[in-house]
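The complex is shown incomplete by one protein chain, all other protein chains being positioned as in the whole.
Right after this comes chain A.
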């Protein structure tokens, strides 16, 4: 559903009449949705714009074009459907260069989600390599989101875009990062969606992005070079200002991506798909 997009257009018509239009918007939302392709029902429209990645200086924002993003991370049930018709991505048949041995190891077999199938079929799929995630996206006629697209969409709080400097929002994210993952991940879509209508960008799993490997970090607080260095100096300890705390949540995501290899299968790392705006 492209709710956010529709509502923005409605609001543009007239700020004065916006409350009256709000009713119309409610009435017409269903109609607009039906006009869009069936695929976008499960995707949210993300209107393009500029944003400031955490490591950039103030005159150095990044442009993101409008795109569609899956509302939910891909689930175990959805991924099972994929491997059913793509045997080369089954656990026993996947090529070792495309997925390390932990690939889908929380399933009981190639096509078997195991004794807790009912419980995990709606949970996000994890233990999938970047290669497998990319293959799934292609099969769906989609692609993985870019790092900038993901960060841009994820910087929206529940009621505003670009909330990356909003302390309450960032603290919520930080609180998740400092909490161990549950053994059985909860189902997707149970948290409050963000401004764009996207669920679970924070608080459930880490997610692959198309260009995860453009981030370089060494994993050593005191040694990193390049564009992240400036941030490391602050992040290595807590000596810096409040801005630094806001950045820490973003830093953790970049650092996590920087630690990955494309064949890794990680217990709390999944993905969702994106698509260009036609």
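One rule holds in what follows: contacts are C-beta pairs under 8 Å (C-beta built on N, C-alpha and C of every residue); 3 or more make two chains touch, one makes a residue touch a chain; residues count from 1.
Note that in this section contacts and distances are computed from a predicted model.
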item: Chain not displayed: protein name in its UniProt record ("Putative dehydrogenase", "Glycine betaine/proline transport system permease protein", "Ca-activated chloride channel family protein" or "Copper-containing nitrite reductase"); value: "Copper-containing nitrite reductase"
item: Contact residue for the chain not shown (choose from A:41, A:60, A:175 or A:276); value: A:175
item: Residue of A:51, A:130, A:196 or A:256 touching the missing chain in the full complex; value: A:256
item: Residues in chain A touching the chain absent from view; value: 102, 118-119, 172, 174-184, 186-187, 190-192, 203-204, 206, 218-223, 232, 235-239, 245, 248, 251-252, 255-256, 259-260, 264-269
